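Of the protein chains in this complex, all but one are displayed in their positions.
On to chain A.
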Amino acid sequence: MSALQTFMLVVDHDKEEAKRIAEGSAHDIEIKKVTLLDTVQSLGEYINDEDPILRGKAISFLTAIIQALSPKYLSRQQIQVLTTFFCDRIEDGGAVDGLQALQGLDRFNKFLATQVAQALFSNFQDLQSRSQTQRFHVYELLNDLMSNHRGAMRDMGDISLLGVVDIMTGEKDPRNLMIVFSILKVVMVEWDISNHVETLFDSVYNYFPITFRPPPNDPYGITAQDLKGRLQECISSTRHFAPHSIPALLDKLDSTSPNVKKDALNALIACIHLYDPDTVSRYSITIWGVLKFEILNAQEEFLSEASLEALQAIAQRLSEGVTEVSQELPLAKYLQPITKECNEQLREPQNKKANPAQSILSCVSAASPVSFVLVVQTVVPPIFTLYQEADGIVKQRALLETLNVLFDSATTVFGQWTTRGGEAAIENPLLEFKDQFSDLFGQVLMGAAKEEVSFRVTALKGFLRLSTLRDYFQENEIGLFVQYLDEILLKEESVGRDDLKKEAIAALAEISKHKPRLIVDITFPAFVATLPEEDEGSDARYLPTLETLAQISVERDIFETLFRRLFSKLSVLLQKEEPGSVAYPRAILATLLYVMQQRNMEQDQSVDLYFDKVVVGLCRDVAASASGKTKNRILNDPTVLDTLGRLCNLLVRSVSIQKQEQVAENVYSLFSAAGDFVPLPFTQTREADRERTIIISTYLLAGLSKDYGNKIPHTDPDMAGLLLDLIYRCVLSTEPATHQAYLRHLALLVNKFLSKQDVPIAERLIDSLLEGENTELQSLSPPIIRTIFWLSKALILRLAPATTHILTSLLALLSSPDQETSATAAQGFSIILGEDDIISATNGATIRLLCRQRLFTTVIPLISTRIREVNIAGTDGSHPTPKAPDHIKPAHLTALAGILSTIPTALVMPELPTLLPLLLQSLDLQTADSVAVRTATLDTLAVIILDNGVTVIDRCGHVQSLVTRLLKTTSTNIGPGAVNSPRLRADALKCLNLLATHQVPGAASNAPPGISPLLPVKNQVLRSLRAVLDDPKRNVRKAAVDARAAWLRCVDDAPDEEE
């Protein structure tokens, strides 16, 4: 059998084999075993066959050979012969592919391209009656001709233009349309289309609007948006379309479908961006006439937004190249009816349509400097007149708001003080009204009645915009505004929610970015002057002042001033014999801390100065104070030490390596000279003042990088001694602040600085603490339990080898017959993964990613099993196990709640079937001491419902039992000894609300698919909630109203069929 015959036999079912055969033949030709002519002639008996399939296969053989030949093999003449051959049989299968292969060759010329195109146009008049694949191949060939031989195609002129339009007319397949649209776009942009504008436009516009919806699992992945994009590119491709496209698109805005309108607006915007300005100008007023209805009577927000975008785009196009303002500009003609309409609407500025009118002014005035000038010229003077005639504050405020909108546009057009470059060539038209604005806004801000808060806030916002507007106000004019703000903050009494003061602080903070000098020169002296020497009374009037200073001092220069001023205040306080309340120095430290947290201290060049003053200087003072060598006891106060510690911690993290080393060496000596202060470790002291220095030491240690562990005193050759000393202190210390610091200090050393090979030291310490158990009562004292948990936290976070062993030991404590041991241990479980300011990622603690998962998967099954044991032992009389003490089950549930509050729900979900019964049992607890557990449980449930919807609960079969328990928790009247706090009641209602609004995972959904699993309990819920509507607490009632409304609205027997 010849190669041809074999090919024809296999081509239908084995493409690979067919390809191999063709490659063999191609090889034979290349090595001159056979000639190309022979091969073509061998097709002879088939290519004239009656059967088109047979003919197609024969041609395909030739095509496959050509595709397999090396691109340089065919001579110009051979290409020509083959092209003619294929063109003659173009309707036979495979010929189009053959041509496609040929046109890609270098020796294929312009003349041949024309020949192929003509063959396509004359033979495929009936293209639309052929299969999708065939059409696809024809379009691909055409597309390749367009990209490889565009000149030849273009020279064909109208022939190719009409030819393309003819063969694609009626095409419906989305894949084909994607190619067709891109071919047509080339024609539209590059051909002379003047004689056929309408034909060409209609050929694409017929497809508008695209209503295609891809079938599910569409292998081609073409979306409606892809098609819309290509179609839009065609419509907006040439200005010649304007007479057709713009009226047609505007007509489409009469459609009742918002989606059609949206497509029309998007296409319109594209046209505005791509047609030339003259064309845009011709239609600008017509477009405004139609779009104004979309904006003034907005149906859907996105339509009005798109319409505004279109209006702005027109103004931008019409501003191109315009450098001088004149009323003769097309831009001016376009803006005229717009400003007229807006002025009309703004006559009653408190009415509904004034708002869209403001939006229109906002978008057109922000389009360009010239546009801004034209708008201001016609809009601002009437506003002044209206303002003078206005009969009430409501109207006046609405007018000020309109001005504020224009100020925003001015900022867009002319920039702010901090804007770099891009100065507009045109003068800001608002300069003309500068004094008027300053008077008007100043008078409203300071002159209006004090209770007209929103009026004054509006004025304040306007004044602020003008103050930050580039090259507008003089320094002294902004200074005046700053003085107004100072006066509001320092002299005025609070009114209502204090909105004005909040805005004033925000305004000062904003100005501090643009004009820091004004803040330093005007605000600082005024504010610092009001700070007292010491806190004499209880009214703490310095707090609002410090809060304000903190918020406006983030800029570098201002912060330096703030630091200097506050640090000297603090130094004076530390020297006083009677310094008043420690709250004041603490507030000063808190202010510095707040600002440093807002700034990037590592980048601050003065960080070393702050380090020397605060870390070195104040720590030395702390040491002195601990030894009783200071004039007062400010630095003996635990709250002051805590705040100072945080400040040191932040600074230590920000300083250089050398300074870090210095800190490591001074962790306990606190930078004091050897004789002045005896560092704490290994001393026998029990003096509270001395012990309190551990607070500072802990914060210093926390800020230290892991790398300097070896510089810490008492760690050579290992930490065993230091750790033991700390454990001893943890257990014996009585003052809470000191105790907490010891615990964290211990954990920090074990988690962050203990080397890997020394980890067993810490593990052994836990075991020995556990062994200290009082064997008779199986009890441990609370301080020992706390020490155990903090050590465990340190080890579990770094996933020490003994993690599982530690967790099992901790769980065993819960079953202790001693009630106190069990309850204390139960509360400890929230510590293990709980967020902590000291053992934190920021401080470089070792926190392994998998530790949460490890803890959860280890502990949950154990708790679940234990609770089941307890339940069975209680109920089943025949069972030999004695009933466990009553406190054991609540202890396990408390531990569970503690763990859940520190675990992301994603981890919880796989365990939900095990977990849900436990959570329900937690809700069954009723006493006052279980309130915390129940609150935590409700929080967990809320997150589960929020993320996963009702379905997961339904799948476990617990909807009914969950709803019943939630309802029980909402009740105020549940019998003796039982307590549902208001917070619990509100939380339970929130869960009920979430059940109704999150029936489908993730998004809130109004129409659940099928019948809701909540339906069987709907009546029960509505009935019970009716009683909760009379709860004595307002926020509970509010939650009940919302939950009830959600159940009424969202829980339905069948999905809405209308939509």
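The rule is simple: a contact is a pair of C-beta atoms (placed from the backbone, for glycine too) under 8 Å apart; a residue touches a chain by one contact, two chains touch by 3 or more; residues count from 1.
The rule is simple: contacts and distances are computed from a predicted model.
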item	value
Chain not present in the shown complex, as UniProt names it (candidates "Clat-adaptor-s domain-containing protein", "MIP18 family-like domain-containing protein", "AP-3 complex subunit delta" or "Translation initiation factor eIF2B subunit beta")	"MIP18 family-like domain-containing protein"
Omitted-chain contact residue, chosen from A:D837, A:E911 or A:D924	A:D837
Contact residue for the chain not shown (choose from A:V394, A:L609 or A:I872)	A:V394
Touch criterion as defined above, residue of A:I79, A:A152 or A:A587 at the omitted chain	A:A587
Omitted-chain contact residue, chosen from A:G321, A:G496 or A:P717	A:G496
Candidate in contact with the missing chain, chosen from A:P782, A:G844, A:P885 or A:P917	A:P782
Among A:S160, A:T824 or A:T940, residue touching the chain not depicted	A:T824
Where the missing chain touches chain A, by residue	297, 348, 350-353, 355, 394, 397, 453-454, 457, 496-497, 499, 540, 543-544, 547, 550-551, 583, 586-587, 590-591, 593-594, 597, 638-639, 642-643, 646, 736-737, 740, 743, 782, 785-786, 824, 827-828, 831, 836-837, 929, 931-932, 981-983, 1026-1027, 1029-1030, 1032-1034, 1037-1038, 1041-1042, 1044-1045, 1048-1049
